[in-house]
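Right after this comes chain A.
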Amino acid sequence: MLELKDISKYYNPGTINEMCLFHDFNLKVEKGEFLSIVGSNGSGKTSLLNIICGSIPLDRGAIIINDTDITKKPEYKRIRNIGRVFQNPAMGTCPSMTILENLSLADNKGKSFHLGRGTDKKRIDYYRESLKVLGLGLEDKLDITVGSLSGGQRQALALLMTTITPIEFLILDEHTAALDPKTAETIMELTDRIVKEKALTTIMVTHNLRYAIEYGSRLLMFHKGEAVIDKKGKEKEELKIEDILGKFNEISIECGN
Partner candidate 1 sequence: MAYILQTIIDIATGVLEEGLVYAILAFGVYITYKILDFPDLSVDGTFPLGGAVAAVLILKGVNPVLTLLFAFIAGTLAGTLTGIIHVKFKVRDLLSGIIMMTALYSINLRIAGRSNVAIFDKDTIFENAFLKKLVPEAVKPYETLIILLFIALFMKLLLDFYMKTKSGYLLRAVGDNEVLVTSLAKDKGTVKIVGLALANGLVALSGCIYTQKSGFFEISSGTGSIVIGLASVIIGINLFRRKEKVKATTAVIIGTIIYKACVSIAIAIGLSPSDMKLITAVLFLAILILSNDRKRKVNSRA
Partner candidate 2 sequence: MKRRIAGMMVFVLMMALLYGCSAGKGDTVTIGIGQYAEHPSLDNCREGFLAGLKSEGYEEGKNLKVEYENAQADNSLAGQIADGFVSKKVDLICAIATPMAQNAYGAAKNTKIPVIFTAVTDPVLAKLANDDKTPAGNVTGTSDKLPVEQQLKMIREILPDAKKIGILYNTSEANSVSAIEEYKALAGNYGFEIVESGITATADIPLATDNLLTKVDCVSNLTDNTVVSSLPVILKKAGEKKIPVFGSEIEQVKKGCLATVGIDYYDLGVKTGKMAAKVLKGEKKASDMNFEIIDQAAFYGNTAAAKDLGIDLPKDLTDSAKEMFDSIAE
């Protein structure tokens, strides 16, 4: 369970450009929930993910994971239980290393990176199997450097790498936004399958309203650091794209657009 308690975040505090992103914001994500977050640019979606992961510090409030306060933990320690896939496929892989080396790296998450052999030969078959499931033919390219793969292939690999070790939370940061529609579809289906298979608590930020509606068990719409829509269960299932679009228009008018 992930809980954000009364969190506040300001940009440029104390200056004329001071901007309040969150003010005493609260959010509770239950175990096993698949939360989709939509919202206009600058509404605080990505910042929220960064705050959870610890990439940006918090001004006030607390982040609690399974009853433990992790607010003070540095990013790299928090991330032990969290997997994160970024919008930019390059951020989830090492371009100059081979697919096999990338998977071996990912597979060692949470363990010590000592002077033992980098790739565990016994795991290669497992890697190959996992790659086969992606259906991108990567299982035959284990020794190819990741830099030569396409964006979609890399993102699929990144997703696989993120979820290869046991994690509790999966954070998806517009992870299909940089891909062409067909590849995006593939990656999204793959995501859904992995989330279900591993029963991961997932937070997905997306600009694709259809994905937000179609996937996940809860939908949040963000505006100015607040959740203007928060539907789950049956309510969420009944939600239609038009409803969200309507809300979007409302907000836009409010902003004077």
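In this text, a residue touches a chain if its C-beta (ideal position, glycine included) is under 8 Å from a C-beta of that chain, and two chains touch if they have at least 3 such contacts; residues count from 1.
Candidate selection criterion: all candidates are chains of the complex that A comes from, given by their letters.
Just so it is clear, the model here is predicted, and its values are computed rather than measured.
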item: Direct contact with chain A in this complex, candidates 1 or 2; value: 1
item: Candidate 1-facing residues of chain A, complex; value: 50, 55-56, 74-77, 79-80, 83-84, 86, 88, 90-97, 101, 104-106, 108-110, 112-119, 147, 162
